[in-house]
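If you scroll down you'll find the structure; I have some questions about it.
A single protein chain has been omitted; all remaining protein chains appear in their positions.
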């Protein structure tokens, strides 16, 4: 039994299979992957890692299992899955997922593959756990998989409080103690016990407020887009391949970017926080055939056209189109009068928060400050933006944005 | 200059008129008035007082004034108003307001009267402040009155974080530092600067989550209703009058209730936390002529009829009809593209939270546990509740509630 | 099973005998006794009560029992003792103990008596616990009594963190999680496991820093002395007797003081925080026959002589001689190389902290501000203070203090 001090949950007791998993290289690697990627360029104290988060998820999983009265091999499996749930992540957490997904067809390394081999596979088998069964839980499959990955999972509970603790933004401070206590199983589904519509709403609200303030802060989006572009340059220069990139940690990636001629400019800019600026920041016209449906190659082509028109280096124009807002928590299940109900049908907040997310959904075109004006004008042309419509306006010379709450 | 250590804001520097006001009996009296009244019967650590809250409001007012660039006599007035904003409160804060309002025609003592006389009046005049001008600010009047009492006032900012700190419920933990920094004046109105729709929403959300969890928790409502009834018995027994009651502090009131034959039963129950239970907990039918329009006498008559039908002592039936939910924050003003907009028009959250409040709005009929069944049945009859309709159902013998999330 | 939200320990689960004890009048009464008595006149947010503290002690006792592997009836007894450990306290916690002790021969009500009778006795017997056995644990007797009352008791752990949380003074923030985890039994004695000399020192240091800053702050001492004098006046006026006084809660005592002619002056001063000032604040000459050996009557006689000489009302002079500093924690036991050792023999800090306590040990003579000068001069005469010696100097007209770090 090992007791580890954590800044969020205080003492975390690690035992059994979890303890042995902790010492594997794949889990130790998570010490070198920042939980929030480039968000630390906005919130300088947000340097926490996937490792401490994994410990926190394990801790909350243990509490949930205790309250749910689950023990034995099933608890071991969930605990192993909790410790391992992020081992597939590449450097900078989610920041490069799109890139590696495009190249490898996977958002992150296949957990079934990772868990079957090497020291992790050995440890699991020593503890009589089948790697596939644990990987299923990581993927959120099955009754107990919901504890690790689902609408009410302990992953979300940990990251909200942890991100709040390390950024200093209080919105994520949920009552995780209450959440894990109120978990129940009803008809094989993980639900919140009677009297917890509010508790479920608070989880939803926390994420809805953390989203624009932290996770999708415009500077975090810009730096993430720059990092993604640098990663792409690295692959194009064949300095590495997508699979190797995916297995790097933050140190490897940063030094690779610094060392390569192809990525020197973005690397220098990221290192010195000399970031691109927004030339376009416009509400997205979510219509058939609209930009949201363009694939990566189409976007790259737009970037080249914009650069061409603006007479700048094509590498220095970045179009950033985030996916349609989702709200996984809307299907959170709560017990109401003995029936299992989806939060989205029970609470008017769900639709309101979804609407709020859509109203904050923005297309970004980024470039270095000195060419922002020509890039902005060119982007309007190339992307066919209607600067007389409600979605985008010329805020000042060459800067086009949906005016609503735009702060440069 | 005096530095006072506060558990919420750390060091609070009190100076000038505020320092002198602090030593007046009327302000010192606030040490003996619990901020949350009977809420401590639900959250045992919520024993904070109006005094420390007043200090906190003063502290945030000073920060707001600094960020707004307001100094001189105008700042003095606001600081005085901040320290004094609660001096009119009776014992147990808002718990007895309805009672004293009914008897005296006032929700709390007239601040204009209180500020003009005694040591407060002396101190204000010594510092060249006119009591009436300060009282106007307390009432939220005028440009600077909005800082003390309005949609974006520092009163709300302090009580949310303070109540969160002392109850342990995290929902009230707003980013008050950001809120006071982002205050601006636009066309004479206090607004939040550009880019703060989210910040405004977070304030709204915090109150919306604290409301059912803390302020209107069913046990807090029951104990408050019992306290109000005891206060009424005290007045009816002519052991005191409404004005004297209003000037008591918590100690006086509690001992008065203990000492009077008329109030012995409720006093004992409150002291021993031997509280009434809900016999009816039903959604309110907000129709013309409905119970929401009944005045106090009509309610008292209903209570007597219920008691009569149930064959119990008329004093042991309490009907509790809260006022229609309000959402003052919906008129919070934010700057959006240089225009002042009301949050209610800008954010879909406002309507959703208002709808949520309405869906939680409940009529309560309370009685001692042993007669809950007959009282429940009688209340259904007397109040003409439709137990086949959606608003109320027989949950179990003699207990009638809107089923939705009812937890006994 | 009942879950209670606490501002310090978050969720506290109360079950079994503890849950039933919680509903007894004697435990509910603790809601009305301030944990720190008059300390709230120095730290305005320190309004926490013996009730929440008792819950906290129960919570830590449960954790300690779990880590020590103690269950069954023995755990029930300890849990009951934890909830009940403060039921004997009079109003304002320790503030009036000296007074009631003098009158009744007891520092607080005899716990053996209190636990045998009334609802507490009934509840204990219903749960097959003998009141005497539980009272023995409260008194710190026996193997398991050390958990509740001893050098390493959970009482101290709770009050240090709780007092830090509510005053805002960080010094009490110990690592209680580690302390309860590292408890062991060795030869029937409660000790800290190997590797915890530091942990034991941290507990000692926390109390040593909280002591002058919070518990013995000069303003807390003055107001406590005034309250004690008022209590004495109340008894002398035969408005109540010592036993009744002891069973009052804070509300009763405050209103009694307000109502009595005999105590009106002190009551008004305490209510308005119009406190006495120090006329003498001198290091204590701890010699045979010195003031530390004077009994209450001798002190009262000195007060009268001083008043006579200063020509002031004898009731307005208060001499305050605190007992010799003690350091219970010096006998804390820690395991060092398998041997049980007393911290006082292991750590040089113990002697240093004891020396520090002695160097802060002060005799106070208090009076109203307007007569401080004559009272100070008279006190020097009557008490035979050597104002040319190192223990006391005339700081300014009529104010005599050990200069060392004197701040008026």
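Labels A, B and C are assigned to the chains in the order they are written; within every chain, residues are numbered from 1.
Throughout what follows, contacts are C-beta pairs under 8 Å (C-beta built on N, C-alpha and C of every residue); 3 or more make two chains touch, one makes a residue touch a chain.
Quick caveat: nothing in here was measured; it's all calculated off a predicted structure.
Novice: Just name the one of A:125, A:251 or A:328 that touches the chain not displayed here.
Specialist: Answer from the full complex: A:251 touches the omitted chain.
Novice: With the missing chain put back, which residues of chain B would touch it? List them for me.
Specialist: Residues of chain B in touch with the missing chain: 3, 10-11, 177-178, 181.
Novice: Just the residue numbers, please: which parts of chain C touch the chain that's not shown?
Specialist: Answer for chain C: residues 169-171, 173-175, 194-195, 197-198, 201-202, 205, 209, 212-213, 336-337, 347-349, 351-353, 355-356, 359, 403-407 touch the chain left out.
Novice: Could you pull out which residues of chain A are in touch with the chain that's been left out?
Specialist: 4-8, 10, 23, 25, 28-29, 31-32, 40, 43-49, 51-52, 55, 165-169, 250-252, 254-255, 258, 271-274
The rule is simple: only the chains that are shown with their structure count from here on.
Novice: What are the two chains with the top count of C-beta contact pairs?
Specialist: B-C
Novice: List the centre-to-centre spacing of chain A and chain B in whole Å, with centres computed as mean CA coordinates.
Specialist: 40
Novice: How many angstrom between the C-alpha centroids of chain C and chain B?
Specialist: Using C-alpha averages as centres, the distance is 34 Å.
Novice: Listing for chain C: what residues touch at least two other chains?
Specialist: 10 - these are the residues of chain C that touch more than one other chain.
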